[in-house]
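Dumping the structure here so I can ask a few things about it.
A protein chain is absent from this complex, but the other protein chains hold their places.
Chain lettering (A and B) follows the sequence in which the chains are written, and residue indices restart at 1 in each chain.
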Amino acid sequence: MRTRWLKIPAAWITPLGVIGAVIAITWVGIAFTARLWVPFDPLSQDLPRLQAPGIDTLMGTDALGRDIFSRLMTGASVTIPLALMLVLMSLAVGTLIGAIAGYFGKWVDELLMRLTDLVMAFPTVILAMVVAAALGPSLFNAVIAAFVVSWPQYARMTRSIVLGLRTQNYVMAGRLMGFSPFKTLRVDIAPNVVGPILVLASLDVGTAILLLSGLSFLGLGAQPPTAEWGSMISAAIQNFDSWWIGLFPGLAILTVVMAFNFVGDSLRDIFDPTSQVSRAGARS
Amino acid sequence: MGNTPRATRRYSARSPLVGYLLRRLGTSVLLLFGVTIVTFALANLVPGDPIAAALGEGAASNPATVEAYIKERGLDQPLPVQYANYIGGLFQGDMGISLRTTQPVADDLAKAVPATVEIALLAIIVSLGIGVALGSLAAYRRGKISDQLVRVFSLIGLSIPTFWMALVSFNFFFLQLRIAPGSGRLSPALAPPPTVTGFYTADALLAGQWVTFTDALAHLMLPVFVLSLFTIGLLTRFVRTSVLEVLDADYVRAGRAKGLSGSRLLFGYVLRGASLPILTIVGLAFGTLLSGTVLVEAVFAWPGLGSYAYNSATSLDLPGVMGVGLVVGVVYLSINFAVDLLYGVLDPRVRLA
Partner (left out) sequence: MSDITTPQTADAAAAATAPVLTVDELTIGIGSRKNLKSIVKGISLTLTPGRIQGLAGESGSGKTVTSLAMLGLLPSNAVVGGSIRLNDTELVGMTHRQLNEIRGRRIAMIFQDPSSSLHPQLTVGVQLTDHVTRHLKLSKKQARAHAIELLERVRVPNPAEALARYPHQFSGGQRQRIAIAIALACDPIVLLADEPTTALDVTVQAGILHLLRDLADERQLAVLLVTHDLGVMSAIADDIAVMRHGEVVESAVRQEIFANPQHAYTRELLASLPGAAGFEEATE
């Protein structure tokens, strides 16, 4: 069980995973370097307005005369790092809470799980919207709102794994040997949680990007003039005829999210062999 | 066991379902209160000035107005009392006044709910149909090319930003190709059918207005298509997993050993066996649909909860946003309760002793 994920290499090479990883790495690269090489200042409004894509402006210009290509590329440096940070935050907090709930059980578990129930009683975007609106519109508050709705899934998953492990012999043995709760969690339980959590996290990067850009689309995230994909699409509603304003930012979101989903789904095959290994081996 | 008298069997056959439903109902009611606590807390306790938000900057600068507002709303009282007042108000349908429409939020939302439920119901039917078909296909052809294709398509479905898809498809099918009808629920020339259910399609059928029905249906197509893409992906993946599990079950092998034909086996044995996990995910899919409406309806000018939420959010109308949060929370809870109910009906082990 614990050595399973050491034999990854051969299984890594799935077309889906490779395609996803290449696209994802490309976007992350763009996110960190875009400011150095984009042709125009993403905020300057000196270009002709609503210009269709052409040789000067690859993806056209928006209603304020800004270069969409430059905004799109620098937009990556807004959304992608925030999404990654959001996932790390939810992962850290959610996993810790789930582990505590599963390990200590009783009223601690009851309390924490009712809390997750409460969050999950709302559809995610709705709750995030309500929280963001209450906190006031800003990109930072949008990240907080997204965090509020995304930690419970990590808590739930970790809790159920820990609950299953708590009674396993080797975990019991550790406890009998006098391991402290946190040593037990770290030594005996953490290695079993890593795989499933990693799968969840990589799929969650996509969800985080969709959520953050959705909040910005609603005007509750990035504020003008920040170049952010969701708010760029939102601006397109006022200019239906200039199709390029909305088309490209959407494609950017689609490709990033798809890339992370491809990676996550391939990771799932590796960490959860039951999902892919042939069930052909009949009883005999 | 077989000799048990009929009367007692009848009794024991009925009580488990009732007990189960009462338990689920209890959970739902508790969660409902949780939902109100969340909206109350967000509206009153978060940093920022809810009074300024409620009155608007202009009025909030006038101390007398603020004082009057605080008195009127009971904001000088302790929090538990405020919460009790809030709940009491909710029971009388008081969700505050929208800053944007200056109408009571409850009235605005009452008009918006049927439009959204109509879209969500149709989208769930479409997603379920396509999801079950694609998911079963992928499971039956596990590892083959068609399985891989379904996998990629469903992953792409899960990656599409719905608000963008709404925009692009509206642009393409309406503005460019002119094959989709415009925005809204009906063409401007048509009057809404007499209200019975609040669903234009159903109401038009009930009134026998065929033209209105087809027009309403045509207006539904594009929003439903856009909303369904995500849930199709979600359901397809889940159906595939569930069907794979059931295909492995002994009772399916036993059905094969009886010489049942493929379709009888698929519908009678496999899908019936997978129906319970699929039902669970349908409840979840409803949540994502309701989320989706917020991002999609505005593009199609569809006068539902989603447009209302969008307009409230973009104009920072806090009472409006809270109202949507509360109503959608209640709708979602009711749907999940309905799912629990259906679960009890579909699973004889829950229904019968």
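Annotations
Assume a residue touches a chain if its C-beta (ideal position, glycine included) is under 8 Å from a C-beta of that chain, and two chains touch if they have at least 3 such contacts.
On a predicted model such as this, the values are computed, not experimentally measured, just so you know.
In the complete complex, the hidden chain is touched by one of B:170, B:269 or B:308, namely B:269. Mapped onto subunit B, contacts with the missing chain fall at residues 1-3, 249-251, 253-262, 264, 268-269, 272-273, 275, 346-349, 352-353.
We adopt the following convention: only the chains that are shown with their structure count from here on.
The distance from the centre of subunit A to the centre of subunit B, with each centre set as the mean of the Cα atoms, comes to 23 Å. In the complex of the two chains, the subunit B residues touching subunit A come out as 31, 34-35, 37-39, 42-43, 46-48, 143, 151-152, 155-156, 158-161, 163-165, 167-168, 170-171, 175, 241, 244, 248, 286-288, 290-292, 294-295, 298-299, 309-310, 312-314, 316, 318, 321-322, 324-325, 328-329, 332-333. Residues of subunit A that touch subunit B in their complex: 16, 114, 117-118, 121-127, 129-137, 206, 210, 213-214, 217-220, 230, 233-234, 236-237, 240-241, 243, 246-247, 249-250, 253-254, 257-258, 261-262, 265, 275, 278-279.
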